[in-house]
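In this view, the complex is presented without one of its protein chains, the others remaining in place.
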Amino acid sequence: MSDLLRLAELNAAYAAAIDADRLDDWPHFFTEDCIYKITSAENHRRGYSAGVVYADSRAMLRDRVTALRSANVYERQSYRHIVGLPVIGAVGAESITAQAPFLVLRIMRDGRTDVFATGVYLDRIREDAGRLRFVERIVVCDSSHFDTLLAIPL
Amino acid sequence: MSDLLRLAELNAAYAAAIDADRLDDWPHFFTEDCIYKITSAENHRRGYSAGVVYADSRAMLRDRVTALRSANVYERQSYRHIVGLPVIGAVGAESITAQAPFLVLRIMRDGRTDVFATGVYLDRIREDAGRLRFVERIVVCDSSHFDTLLAIPL
Partner (left out) sequence: MSDLLRLAELNAAYAAAIDADRLDDWPHFFTEDCIYKITSAENHRRGYSAGVVYADSRAMLRDRVTALRSANVYERQSYRHIVGLPVIGAVGAESITAQAPFLVLRIMRDGRTDVFATGVYLDRIREDAGRLRFVERIVVCDSSHFDTLLAIPL
């Protein structure tokens, strides 16, 4: 299968895990040492390294899931990711860089649906223990106005 | 072509037929004996087998199109499906299971556009008379609050 298709498949599986509330699977999409960050397009453009959310290991992602589970905040609504086809950047010996646009919709318990976030994933991916995993996933949100409930993985 | 790409192609053709109002083509995306159901995530999770819409043969899908045509309800607005890449589940000798997230937008005559439905297709697909067709398509909508005009195929 082509790199493009494998990356698209990875993105689809990632989104499906989150939307089906299989949050325990989410850290496994990343390598043990990884960067996961949520930031805004404006901050990203300005070169600010800080993000609204920041994790630099799979263990931190696991902690995040545990915190989410105990807070129960996420249960009040559900989410739906629509991820566009990736654009592949640099293909190295060890890893590939790619980006993909995303749209996340939020469905409230009363049925109202709104656009929760749009943006682009900036990824570095490599083969690790038999499957592709994210070495780095920078989630660049188009809007700078984040919902204070920004808790679920994007 | 890989299974993944063939399924993605099937989903794209399915969406294009509906959005271009070629409703007569719609039943042909299914096998003669098929299941087509629209339900909510909540009911699906609870194991309720009933759906808002239910059909168990291609003939019933044809009847549905005829009913839609005579009601003319659907003509007041148009729809646009955006379907994400599928995630393949079990690959059997006879059929494949897969799922794909979807977003359907509704465009009113006055130009207003809203999110009509989001959710996930749960599919079983097989080769039939020279092309892939749905043996089963369960349309699981994220919201439990369906528009009473839920008439067009999702």
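Labels A and B are assigned to the chains in the order they are written; within every chain, residues are numbered from 1.
What we mean here is this: contacts are C-beta pairs under 8 Å (C-beta built on N, C-alpha and C of every residue); 3 or more make two chains touch, one makes a residue touch a chain.
Only a predicted model underlies this, so the values are computations on that prediction, with no experimental measurement involved.
**Q** Identify the residue among A:Val120, A:Ile138 or A:Leu154 that touches the chain left out of the display.
**A** Of the candidates A:Val120, A:Ile138 or A:Leu154, A:Val120 is in touch with the missing chain.
**Q** Can you say which of A:Ala16, A:Ala55 or A:Leu103 touches the chain missing from this structure?
**A** Missing-chain contact among the listed residues: A:Leu103.
**Q** Where does chain B touch the missing chain, residue by residue?
**A** 1, 5, 8-9, 11-13, 15-16, 19-20, 78, 80-83, 85, 103, 105, 107, 110-111, 113-115
**Q** Write the list of chain A residues that the hidden chain touches.
**A** Against the left-out chain, chain A lists 2, 4-5, 41, 82, 84-87, 99-101, 103, 115, 118-120, 142-145.
In the analysis below, only the chains that are shown with their structure count from here on.
**Q** Centroid from C-alpha atoms only, then distance chain A to chain B, rounded to Å. What do you get?
**A** 27
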